[in-house]
Every structure is written in C-alpha cells, then in structure tokens.
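The full complex has more chains than appear here; those shown keep their coordinates.
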Amino acid sequence: MLRNVAAGDLSPDAALEKLKYFAYEPVEDFARVDHHRALRTGFPEVIWGLDKTPEQIIKIFQAMSAYPCVMATRIAPEVYAQLQQHLELHYYEQAQICATTTLPSVPRYPGQIGIITAGTADLPVAEEAAVTANLCGFKVQRLWDVGVAGIHRLLNNRDIIAQSQVLIVVAGMEGALGSVVTGLADVPVIAVPTSVGYGASFNGLAPLLTMLNSCATGMGVVNIDNGFGAAMLAGQILRTGEKLKDLQLSEPN
Amino acid sequence: MLRNVAAGDLSPDAALEKLKYFAYEPVEDFARVDHHRALRTGFPEVIWGLDKTPEQIIKIFQAMSAYPCVMATRIAPEVYAQLQQHLELHYYEQAQICATTTLPSVPRYPGQIGIITAGTADLPVAEEAAVTANLCGFKVQRLWDVGVAGIHRLLNNRDIIAQSQVLIVVAGMEGALGSVVTGLADVPVIAVPTSVGYGASFNGLAPLLTMLNSCATGMGVVNIDNGFGAAMLAGQILRTGEKLKDLQLSEPN
Amino acid sequence: MLRNVAAGDLSPDAALEKLKYFAYEPVEDFARVDHHRALRTGFPEVIWGLDKTPEQIIKIFQAMSAYPCVMATRIAPEVYAQLQQHLELHYYEQAQICATTTLPSVPRYPGQIGIITAGTADLPVAEEAAVTANLCGFKVQRLWDVGVAGIHRLLNNRDIIAQSQVLIVVAGMEGALGSVVTGLADVPVIAVPTSVGYGASFNGLAPLLTMLNSCATGMGVVNIDNGFGAAMLAGQILRTGEKLKDLQLSEPN
Amino acid sequence: MLRNVAAGDLSPDAALEKLKYFAYEPVEDFARVDHHRALRTGFPEVIWGLDKTPEQIIKIFQAMSAYPCVMATRIAPEVYAQLQQHLELHYYEQAQICATTTLPSVPRYPGQIGIITAGTADLPVAEEAAVTANLCGFKVQRLWDVGVAGIHRLLNNRDIIAQSQVLIVVAGMEGALGSVVTGLADVPVIAVPTSVGYGASFNGLAPLLTMLNSCATGMGVVNIDNGFGAAMLAGQILRTGEKLKDLQLSEPN
C-alpha cells in the first residue's frame, strides 16, 4: 500500500485512513490491543476483567496508557486492590468498574439514557451500565426498584421514561418489566436480564426468555447481567442522531 | 369390613362412607372410573381426551352414564364428530370440551372467577378454563386481550379484577401479565402459561418460567395450556368459603 | 386530583383511597417501599433478603419502622448476626426468617393451613412457609417426612389433610407427594418443589416438572424452594374464603 | 375526567391527550385494538397472524379500517387466499406480510436500514424485516448471502455497512455473522437468529446463544425468526436520531 502512495495511486490521507483501520498492538504474547475499535467508536478502550489474571490486566492497561480513557469491567474489589498498587485508577465498586479517568462532569453527547431496575438486587448490573455510559460521555437518569409487582411505582415515574431518548431496563426474576416499559415508551428499549432470583430462574434464563418473547415492539436484548453491553448499545443509538444530522444536510432523501 | 358391620363393630353408615371412599368401576380392561373423586369434589366427572381413542372415550362416557354431568376435554372437532354418533353431547368448540349437559344457567356457588388473557391467540386455553368453570357451577367473568404491551387496557378494566374472588391469568409469549395482575389484585391468582408464541418461547417454556419466578406474591402456576386445571383449582378455592363458613360457626378458633 | 377534591368532584375519602393506592416511599436511592401492598393485603411487609447487602436490609427495615410487623426472608445466620447489631429482631433459624414481632399467639383468621413434607431435608423450605403463615396470622398444622416411598405414613395421617382448608406440599427429589396428596384432598393444594436431591434432580427441576404435570386436579405450583410464596398464596385463599362468607349473605347470586 | 373538563379543571387539549393515551377499541369479545399504540409510534397498526383464525384476522382488519395503513404478519399463502375474499390487501409472499397499502415510494424518515443475511435460507425472515421497515416508512438496503464461511463476500460489501445508520443481521446455523458485522460497524446492530439449520441448531437456539454471547459491543438481539421486531426496533432507533437532532438545537446540554 505504501508503494501505492509513493506511486501517487493512493493519497496519504486515504492511506492513513486504511492504516487506522487495521491497527492493533500486541501486548507481550497474550493480547492484541485493538486501536481500530477506539478510533472507530470514540468510546474508551475497555478491558474485560473476567477470566484474566491481575498481571494480564495490568499489562494491558499499561499498553493502552496513551489513550485518554481506559476502563475495565468485572473487577472485584480484591482484584482492584492488586491493580492499584501498579496503576492510578478510579474504582466504582457497585459497578465493579475501574477507569483511568473520573466520570466526565458534562456529557459529550446530547440526549439521555434512562436506566430502570426492577429490584434493589439488580443494582450491580444497572450500575455497570450507568458508569459505562457516563464514562462514554452520556447523561444517565436512574430509576431503581420499580418492578411490576407494584405497577404504580413505575406509572408514577412515567416522566423519566418520557424524557429519555433510549431506555435500559434491568430485571431479574421474571423480567416482566421490559415488556411493560416498552409498552409505555416511544423510544428504543434495551433489556438486560439479570441472574437475580433462584430456583426456576435458572441463573437468569427465565428473564432472558421473557425479554426475548416480549409482545411489545421496539426492544433488543443483551446477555444476562451484561450492563456494559447495554450501555454501549445505548451509546451507539444516541450517536445515531449525530450521524443523521449530517446526513439530512447532505442528502435530501 | 362387611363382616365387621355384621358383627356390629362398624355402623352401616360408616361402612358406606368407607365404601364410597374406595369406589371405582372398571371400564372393560383399560380404565377405572373413579367414583370417589366425584363424590369427594362435587364436580362433574372429567375424561381427558388426549391420547385416547374415540372408542375408549365413548365407552368411558357410557360407563359414567349415571352421573348428572360428565365432560371430556381436548376433544378435537373430528373426534367430536365420531362421538356424537354414539352419544348425546354438547360441544364447545373453542374450548374443545364436550359435556352431557348444557352450561347451568345459575351458578351453584357464590363468588366469581375472573379469567384474563394477554392476547387473542390465548383464547382456546382461556375458554377451556371458562367452560370447565361454568360446567362446575361457577360464575365466570371474561377479560380478553389485555397484554402488558398496552398496560392501560388492563388498568382500565381494574374493576373486573376487583369484583372477582379468584383470578385466572392466561398468557403466552413472555407471560408477564401474571405478575402485573397479581400485583394489582388482592385475591389468589392462578397463572396459565400457553404455548402461544414462537422461537425462544420453546412451546410455552418462556411464560412458564416467567410465572414461576414472579416477584408478585399470591400466584400459583399450572401446566402449559392447562386451562382445565386452572378452573378446577379456582373452583376449589371458591369452595373454601363454604367450608370456612361452617367452620366459623362450629369452631371459634 | 387534589384540585378535584377542592372542586368537590372527588370526596376526600375517595381521594384517600386513591392516594393509598399509589403510595410508596423511596429508601435512599436504591429501593421503594410499597405501602400500597401492605394496605391492600393486610399482611406484614416483607423484605426479600437474597442478593441484598446487610446495609440495604437494615435501611429498608428502618424505613418501614412504622409498620406493626415487618419480616425478611432468606436471612442466613451470619447476615442476621449483622442485622441484630442495628435492629431488634426475632430470628427463626430453620426458616431463615427474621421479623420485628414474635409469632402471634392466636390466629387472626379462621381455617388452617396444613404443611406436608416428603422428607426431613425439605424442612427449611417448609419452615419458611410455616413461619410466614404464622406471622401473617394463620394457623398452621405441620406434617413432616411422609414421602411416597412409604405411603402408609401419609395415609395414617389423613386426618391432617381432612382438617385443613388449604394444603402446602413441600417435596424435593421426585416430588410425587404433591399428586398423591391432591388425590386424597378436597381443598386447594399448593405444591412447592425443593432443590433437595442430586444428579438428575437438576436442582429442583425434576420435582417442579412432576408437580406441573400432576394428573390430580386442584393444585397450583410455586417456584423451587419458594416456601414464602406458598404461604402467601395459602393466606390469600383463606382470606378469599372469608370474603365469600360475607358475599353469600349480601348477594343471593 | 370529562366532568373535570366541564368544571374547568382540565383543558380540553390535555383531556384529549389523556384520552388518546388510554384509547382502545374492542373487536367483538376477543380483541382490543390499541389506538394508543398507533398514535404513540406513528407506525402502521400490526396484526400478529399466528395462532389467530382467518375470521379473527378479518374482523380486526375491519375494526381498524380507519387507519391509513394496517399490516398483518405471519400470513401463510392459504390464509391470505381466505383474507382477500373479504379485504383488499397487498401481499408480500416471501415476507408473509399483507397490508392495506403498497410500499411507500419515498421514505418518510431520513437514514437507511441495512439488512444482511448469512444465507439464502434466511430470506423469509429478512424479508419480513425489510417489508415491515418499508411499510413503516424507512429506506432499506439489502445484502443477502454473505455468511462468515466466505468472509470476503462480506468484506467486499463493507460500503453497505458504512452507509447504513442501523443494521439488521439475520443468521441461522451458527449465527456468527452478527459478531463479525458488529465488529466492522460503527452503528447499532440488531441481530435476528433464525431457525434455519438442523440438529444441534435446536430450532434456532444455537444462533440465539451465539448472538447473546457476542464479544462485539453495540448489538441487541430479538427473538428467533423475529424479523418484524427487528424492523420495529430499527425504526425506533432512526426516529430517535431525528428527535436528537431537534434536541441538539433547543437544548445546549
């Protein structure tokens, strides 16, 4: 490709563009930092902490030190205790997230992500979503403990639904909150089943199936307990507005 | 035992009582009509039509001809066509039930069973429940197509919930209606998951799990598509009042 | 609504009624105490202890201090040890329940809940049901260890079945006791599968399926190990009985 | 409420607003047309054809005749044959959809929904999504048969990914296409597992689990074979984009 540039067949900018696309950086022999992903999405780099050793996490943080914000999810307190001996990190305990920066004081994007939980026990997953969204530059509105067994708790907070441009519903046990919220809302809903429950919950299978079979339209489902993934999808949806704005101007459609 | 009666050790009444308890009658060599059940519950005798041949169903009906009311469930129209050539029966097509009597014009028991469905497709199961309850002598109030995707349809009919002493909630797909109704009600709720749906409904597994994991209290679950069983349980619950009445008088507790 | 009252369109009593209906109280930002539920059912307020931190449980107890009785389920001994440093509680260890009051010495409701277990290992779940029912004001009769492998143990105690107006059957392993008891009884039966067993019990899936497929009619099933839910449903059934008694007098039907 | 309007406590506009919110219309006794949903979303009214009789579908169509566009999904050719004897409908056979209008020639919304399938056998589900999106007023770009077994087929069409503001990925068998597309895209991705496959596909369970466990972020999953739901969610996302554009102008955030 560089030869093509030399030959004038490819502009340096286009080459850079292409280069960016395929950039990644090996961390010793066990990981590959994907620079492309960061350039593409504008979001912080994320390290999935589960099933990695503290040593591996530390090395990947170090390999990414040039990024403005790097975060890691699924960091238990005892793992954080080890990390902070080698790295300067901010820790959000309920969310089990640590990051190289604090939460931004002003959102970088317009719009608001409403995050709703069925019960108190769903908080860790909801906080994973909330902290991730905050770190990515989005405004978050929390609404905790409004499960369908007392539907008025939700109905009385309908304004939070109305003021958000995308909603994340976090619910374990029977997970019915997803359908009810989607039925009330006029925006995309992301449903996160949680492993909260026991017995025939089968570790979150029950709310997962509930949400997949929802009779309400306009809902997408992510993995059990995947608050992080819900926030990333919500962020992608809010960024759609930005893209459509430019589109509108350039393309009359 | 009869010898004991002869010896005066057992009163004829007590003997009769015991006899009743253990009475059943063989139908050729393939079935055993359980007279005890009828005497015990006061409900019509019921023939489960699934997996039986029309010939077997006809013979069991004939063996039970002394009963005031005999009904059979899961009778497809083509099976009914065969039955009616040998028996005088009333057929309730949507409920797939046929019976030797018509529905009683006046309920035999106080109270009302409210039956609520999430969608139109749940009707056959709900009708199985409704017709069964009617044949057993109970008053039924139907409320169809009030699924949680449009929660106001349910909220606007809250009076039906308030006027019933027991509720049957019939729902397929995600089955969330059970939790919402139970959260609004102050009476026992019987939840019937249905096989309505597709894909990750897994033939009713999804609403079954939803209902079993309900965060609302006061709900019992029956088998997928088991409208009949729900009606029988609802009937038992309404009959509890009668028993408590006598109890109240005789036993100050 | 208050304006309507002011305008005379709504009586203060009706307004109060409505207000009650939608009352709840936030506990910091993680929970919402549902006053409506208590007003509606007359039962104690219940805190589900699983997946909550001791700190959260303590704060919810404190937010509910105005209630005559508040109870929490799924409280392990070590959690109770933490709670009792901040709260005055009564602890029922086998049931893993703690409550702000002792068990009432006299039942508040007529009728009796019979609770039957298949084996000794099912006791914790059965005790959760029994203590819950007692705290709710119901009379409980226990019948432990009468599994179907020795059917005479059950048959010889048929009087306990006969004297109860609602039955709770608690069984793990194959869970066959539910069907047998329902076949013998003439009252509603609530079946609680337990996770007692090993191998192909799959943590309670086996007795759950057994109970859902029961060929005996008049049984409702709750979640695996859900002794609490069974007791709440049994209570609703007995309370329905009471309502029906009054209904009988006022409404000839 | 009307009394309140009469009393001047409620403005007619606010009353209208409220009325709209709770409007629905019963169709005989088996269905409830949810006017609220249509008013809220601006999308056509949709009848889910599965598990409904042709008679029921016809009556619901008739009850909705005032709407500019009504569509029904899961309409097999033989059901359509019955419907068209009573109704004037347009039928999209591969998508199994019929509608009271033709596809709009010009999109009503800016932006484009890219729909990508893994194989030819996934077409019916993808067409359900495409026709639904078209009827709702969105521009659709199709990309068929680019499964991961020949990854260059996808890579060579990366421009379609780049030009869409939201993507729908339809894949059966192992469903890996979802992750690969999400890894290449910078927009929200909706993954639709299909029941295409055999053996250990378990009717779509395999691609469903694949998509839920995706290591790529920014993907939401809908039910197996639910092309309709994917289109509705995609539409909500594009409409959210529009709202955000306005938001940007009015609210500096």
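As written, the chain order gives the labels A, B, C and D, with residue 1 at the start of each chain.
Please note the rule applied: a residue touches a chain if its C-beta (ideal position, glycine included) is under 8 Å from a C-beta of that chain, and two chains touch if they have at least 3 such contacts.
All of these numbers come straight from a predicted model, not from anything done at the bench.
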| item | value |
| --- | --- |
| Identical protein chains across the whole complex (4 displayed) | 8 |
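Definition applied: only the chains that are shown with their structure count from here on.
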| item | value |
| --- | --- |
| Chain whose average C-alpha position is farthest from chain D's own | C |
| Mean-CA-position distance for chain B and chain A (Å) | 48 |
| Chain centre separation (chain B, chain D; CA means) in Å | 38 |
| Centroid distance [mean C-alpha coordinates] between chain C and chain B, Å | 24 |
| Residues of chain D engaged with two or more neighbouring chains | 208, 223-224 |
| Chain A-touching residues of chain C, taken from the complex the two chains share | 21-22, 24, 29-32, 34, 36-37, 48, 50-52, 56, 60, 193, 195, 203-205, 208, 223-226 |
| For the chain A and chain C complex, residues of the former touching the latter | 119-121, 123, 142, 144-146, 149-150, 152-153, 155-156, 172, 196, 198-201 |
| Chain B to chain A touching residues, read off their complex | 118-119, 147-151, 155, 173-176, 178-180, 182-184, 197, 199-202, 205-207, 209-217 |
